[in-house]
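The complex is shown incomplete by one protein chain, all other protein chains being positioned as in the whole.
Chain naming follows the written order as A, B and C, and within any one chain the residues start at number 1.
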Amino acid sequence: MAVNEDALAYHHPLYDLMLNVPGLAVGLAPVDRLLTWGLKNSLWVFPMATSCCGIEYMAASASRVDIDRMGTIPRASPRQADVMLVAGTITVKMAPRVKRLWDQMPEPKWCIAMGSCAISGDFYRNLYSVVPGIDTFLPVDVYVPGCPPNPEAVMHGLLRLQEKVEAARAGHPVNAEPPPELFGAISPSLPRLTDQNRPPELSEEQVQASLTVVPEGDPGEVPVDLTPPSIPGALPDGVSTELAPLLKDRFGVAEIPADAPPLVPAERHVELAATLKALGYRQLVFVAASHHPAKKDGEAEAFEVAYALRTVGAGSKVASWRVRVPATESVPTLTPTFAGADWQEREQFDLVGVRFSGHPDLRRVMLPENWEGHPLRRDYPADHAAAPWR
Amino acid sequence: MGYLLDGLKSMWTTALNAIRPPFTQEFPKVLRPHPERYHTSFALLHDETGDEACTGCGACARICPSQVITVKLGKRESAITQKKRGYADDFTLDLTACLVCELCVQVCPTDAIVMLKVPELPGFRREDLVLSMPRLYENEKSKPLGWSNATKLMAMQDPKAGAAKPEPSKETAPAPAAAGAAS
Amino acid sequence: MSGWTGLFVFLVVSVVMIGGLLAAAWMLRVKARRDSPLKRHAYECGEEPDGPAWIRFHPRYYVVALFFVLFDVEAAFFFPWAIRERALGWAGLGSIVVFTGVLLVGWAYALRKGALKWQ
Partner (left out) sequence: MTLFAWLSSILVAVIVLTVTAFGLWWERKLAGRMQSRLGPTIVGPIGLFQPIADLLKLVQKEPIIPQRADRALFWLAPPLTTLFALLVAALVPFGPKLAPANIDVGVPLIIALGGLALIPVWMAGWASHNKYALLGAMRAVAQSVSYGVPLVLTALVPVILAGSMNLNSIVAWQHRHHWLVVWPVFLGLPAFILFILAMLAEANRIPFDIPEAESELVAGVSTEYTGMHFGFIYLAEYVHTLVGSAVASTLFLGGWDGPFGPSVLWMVLKTCLLFSVLYWLRWSLVRLRADQLMALAWKWLVPAGLALVLLAAVWTQTPWGR
């Protein structure tokens, strides 16, 4: 009846008109109650289940809790759903998809953030790739705490949503003002959609953030002084003994460290890989790059890339080495020798920013195309303002 | 043919299921009994003297993997024992990012923080899920407390005692809010 | 004749009922205050729609349609025979057996040619 026009994201055009006819409003009161009753008792769910909370949601649909009892059925298409149940970590790459699906749902619609990851990003919330709470870009109606919440909590969340639907239609929306003493208690303290003092254009910005490249200043000015760690000898067992004479005799490597793979000159390492492949090291296990920022003693910024190969079959042997190049130079690609190096090198380019010369398709593989910077560089700030959705 | 046989078999199964009593426990009416170390929400306790058990040492805040606990240390004289000691001037547990991993309970030197057996109510705002100090002490009074606290968990790990540990009683009624309930 | 009148009346009633539901839906529909430009994009699991949907389809569907035209038209011939079946006696039966035989030869030929291979 007394639908609070400003509190809801939708309105009934014709129904509102009818309410303005004198005398009709009284007659329509039971109709309105009936409509609200229908609205709150038929909440069809669009499960936006991305990780472990999704399993709990499934359990909620299954026999023990059975949310079908309250008329909640899952719909595969957002067009027919009323509630988006975000269950799981939403990454920055996923967020535009979630937003699009949310937009494609017809009004009236609601959103339930299930579990810590959806509410706040959980302990990934300062990570470069995770959205710190879906309420930075979606209007969330009910927050279900837990990590993950148990199936009963999902149903409880839906029951709370019913309360909210009813209250909103009755004209007193339930989350009007947050208690002031709790401001700032939540970290990271990012503007949320429900914040009163949130600039309205922020939402639009966040939508656009992942759709277009936002020009930003150079983020690489943050002073970071960390001693470059040596790549740990991750492969203590089974490291090949035939590697040492090979490196000393043919590749002129002077010393072979005990706790790290030997350093090979960048221009020779493709040849080394080919030689090892001929010796039976047929599988490229990993390509792992690390970033070493410039140090105070004059050592220039550099990248180290570690490679590991292994023989296939029983009694497998491992051969690993590393390559160190200044940040301005590139590492020759291993793609012609090992086809599997293609994506692994792309990944290192994506996350660390190492360039591989001769690589056939050097573009981002994990992060969105418009991502700025390389998040695993040591000078990449943890809470990067330029990262989308932040 | 295989499909036909399997189809008949599955039809038999569903028919049997249909006449069996269903598993469903009707949630708002019937509550499933929770285990004693059920991980949900938190409460701060009073010690046996009736004073606040928390000394504000911040061990929980340091161990918390997702850094949701903020403790503000204050030193003052106790109103009950008249001794000067540490207190938490402010204690906030942000349930929105909590992992419910129980580490804070395990490290607490004074058994001040324990878990509850009932989950926190789903909230309409993020702020509804922030457990401020009054709410944490309120939880002690009004909600059933879990079995585990730091002392009991430590005792479980004592090699001399072995794995033998007093299995908690099966009562599911809310524990009385009396001081020392968890010591 | 009366049967057809009944059918017509039923048609009118159904149209009115369905129209009534439509009218109710039109009257009670809600409207969003703010429309997102993404709302009216085609649903493609949250991705940008990739090209138009009105694309060319595999011809296997066409073959099924051809099959249908063949058999359904033949099946329609059965009806006049079916209601007069008793009166026509063994002679009618013999002729329909021949007809079915010819049909089945065509059916076997099509199957042999792999008309229903779904690849």
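Just so we're on the same page, a residue touches a chain if its C-beta (ideal position, glycine included) is under 8 Å from a C-beta of that chain, and two chains touch if they have at least 3 such contacts.
Being a predicted model, the structure only gives us computed values, none of them experimental.
Shown chains touched by the hidden one, complex as a whole: A, B, C. Taking the whole complex into account, subunit A touches the unshown chain at residues 10, 12, 34-35, 37-39, 41-42, 44, 62-63, 66, 68-71, 73, 75-77, 79-80, 82, 104, 106-108.
Touching residues on subunit C toward the chain that is not drawn are 2-7, 9-15, 17-19, 21-22, 24-25, 28-32, 39-45, 52-55, 57, 61, 64-65, 67-68, 71-72, 75-76, 78-79, 82-83, 85-86, 89-90, 92-93, 96-97, 100, 103-104, 107, 111, 116, 118-119.
Subunit B meets the missing chain through residues 3, 7, 10-11, 13-15, 17-18, 20, 22-24, 26.
As a convention for this text, only the chains that are shown with their structure count from here on.
We define each chain's centre as the mean of its Cα atoms; on that basis subunit A and subunit C are separated by 46 Å. Note for the complex: subunit A touches subunit C at residues 8-15, 18, 35, 77-79, 97-101, 103-104, 107-108. The touching residues of subunit B, when paired with subunit A in their complex, are 22-28, 31-32, 40-41, 65-68, 70, 92, 94-101, 119-130, 132. Of all residues in subunit C, only 26-34, 36, 38-39, 41, 43, 45-47 touch subunit A in the complex they form.
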